[in-house]
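For this view, one protein chain was removed and the others were kept in their places.
Each chain gets a letter, A and B, in the order it is written, and its residues are counted from 1.
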Amino acid sequence: MTVVAPDETPLAQQRQQRLRLWLLLAPGALWLFFFFVLPLLIVMLYSFATPGPTGNVIWQFNFDSYITLVGKDLYFNAYYRSLWVGIQTTVICLLVGYPLALYMTLAEPKQRNLLLFLVLIPFWTNFLVRTYAWMIILSNNGLINDLLQMLGFAKQLLYPSAGAVLVGLIYGNLPFMVLPLYASLARFDFTLMEASADLGAGRWRSFWRIMFPLTVPGVVAGSVLVFIPTVGQFVVSDLLGGSKVDLLGNLLQRLFTRSNPPNWPLGSALALVFMFVLTVIVIIYFRTTTEEDR
Amino acid sequence: MTNASAVVLQQVTKRFQNVTAVDAIDLDIRDGEFFSMLGPSGCGKTTTLRMIAGFEFPSSGVISLAGAQVEKIPAHLRNVNTVFQSYALFPHMTVAENIAFGLEMKNVPRADIKPRVDAALAMVQLSNYGTRRPKQLSGGQQQRVALARALVNRPKVLLLDEPLGALDLKLRKEMQIELKRLQQEVGITFIYVTHDQEEALTMSDRIAVMNQGKLLQVGSPTEIYERPSSRFVADFIGEANFIDGHVIDIGAPYCTVRASNGLELQGILQGATTVGAAVTIAIRPEKLRLTVQSPDNVSTLAAKVEQVVYIGSDTRLTVRLSDTITLDVWEQNNRSTLDRDAYWQRGEQGFVTWNPDNALILTA
Partner (left out) sequence: MIDVPVPASRPPSDTRSTIGRRLLGLNAWLTYIFLYAPIVILVLFSFTTDTFGVRWTGFTLDWYVRLARDTRMINATINTLWVALVATIISTVCGTLLALAMERYRFRGRNGMDALLYLPIVIPEIVMALALLAFFSFAFGLLESLTGIKLRMNIWTVIISHVAFCISFVVVVVRASLKGFDMRLEEAGADLGADPQTIFWRITLPLIMPGVIGGALLAFTLSLDDFIISFFTVGPGTNLLPVEVYGRVKRAITPSINAISTIMLLVSMTLVFLSQFVQRQRD
């Protein structure tokens, strides 16, 4: 990287290089080790411990928490519901987000920047605030109910409900789907669509054979960015679902802070299995979608 | 070569917002012809090509392919294929898959696709490259794949949009010959868009010169070079000397023009004009001779050598006729190598002379 000065031995220089690398790496690497890796290891430790009667933890190690997880429908159902909500949110975001990203790409440059900016603002805005906005709209005396009454319908209990949770999740995550898709589409060479048409493919066929396969990286990135936070969240389901929608995140929150008494070992096991399941799903998704066209 | 028309354009115009990219063009491209559209960038040649392909639709006018009117038919339903400037090979497909794509879209039976793809690969000498991805090929090879992908469909017309633009000079020359060979082999009409006059002259049966959306001249390479119809064409293709003046006598075969400095010159009139009209005389530098003694000829003018550039085969001289007029003269170096006085020196006096057949009086 640098030119060796004649009076410097390569060894001394090598040592200096190593020192420099160590100084660059150390602060961040140590921080991540102590406050990211170590915490995960400790969660693992907790998951094998025994819950005490007052919410404390007794350091007797066994597989009880994992056995409880497998044995009770409550936990299996929470996994199932959370993954299902995650899939629904991801698919709807993709169905709405892909055409939107395409529309942005096809717009005139000036208009395109504005459209992009309009997606960036919610992207950077507090999730809590955006969820809260839906509480206002859907509330019992809120706008939608006013509208329903104006049209001659009866008032509906719009939230808390599973539907409200889904709307809130789509609303919160849509920008995370649109941006990677846009990034992918902006890199796409539209001459390829002309080439495809030139060779006799109609628009629909050109889309499925050319544009979609070549923008799969954006689809994968967007889906992962939407799916993971959706499956793990508890704010939206707590605020818009109330006690009616019990997802994994809500369960975890209760096990650690509220249930009487808290059960940290079980919560730790639940979190670890959750992380494991999610990782497996994401890896399978990556493999199947990127295998043929690397 | 038959005389049937492959492509006919009638009064084709294309406007983008308030810019007229192509302005009322009429063209008749014959079956089996190698036809080039030549012009500077932005002259409308690529837009014209894209309208024939079906990527753009004319604002007005009629386009016919093999006798059928097509200007409102989208690209995927037209029996023409394009070789793109950037090649536009599908990066996620192999070379063979790229070539098979068009046949698949036309629902050619699977059993027929493979032999046709193999034949197309053989035609462009890439038989062993079928399983590669476009990215693993060189620019020249990608170019051949693009050609094979288009030709395998046996289109009525093949459109080529500056296909050699991205290649280096040596490869470009090779591909020019290769393209011409292929065209004669398959007998398909080629419409070739380029801004490179040499490329157009080398390959074409006929050339259309365009500028600012207008069609200026259509003709064989010789016609375009030897008998340009306008100053723009004379200037764009090859090099030319221009002398401005006005007509003082219209005769046959020669007309007489008085140049701005008072000299009277003779030449062949291109187009129609009237006495007194402003015109330009164009003479190619290789048609001029510089002699020591004045031959007894009307088209002779005294000149002083201002600049001498020796380039091996030729010597390129700039000579001054008057305060306002200089001419470029290309002298072929065909004299004895022992003749020490064979070369002009700067500052020497001489006489420029030419055959009035080669002086073209241009009205545009």
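We take it that a residue touches a chain if its C-beta (ideal position, glycine included) is under 8 Å from a C-beta of that chain, and two chains touch if they have at least 3 such contacts.
In this text the structure is predicted, and so the values were computed from the model without any measurement.
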| item | value |
| --- | --- |
| Contact with the hidden chain (one of A:L148, A:A162, A:V216 or A:V282) | A:V282 |
| Candidate in contact with the missing chain, chosen from A:G200, A:P217, A:G241 or A:G267 | A:G267 |
| Touching residues on subunit A - with respect to the absent chain | 1-3, 20-21, 23-25, 27-29, 31-32, 35-40, 42-43, 45-46, 96, 99-100, 102-106, 109, 112, 115-130, 132-137, 139, 141-143, 146, 171, 174-175, 179-180, 182-183, 185-191, 193-194, 203, 221, 224, 228-229, 231-235, 238-239, 249, 252-253, 256-257, 264, 267-268, 271-272, 274-275, 278, 282 |
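To be clear about the criterion, only the chains that are shown with their structure count from here on.
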| item | value |
| --- | --- |
| Subunit A-subunit B separation of Cα centroids, rounded to whole Å | 57 |
| Partner subunit B, residues of subunit A touching it in the complex | 189, 191-192, 194-202, 205-206, 209-210, 213-214, 292-293 |
| Subunit A-facing residues of subunit B, complex | 53-55, 74-77, 80-82, 84, 86, 88-92, 101-102, 105-106, 149-150, 153 |
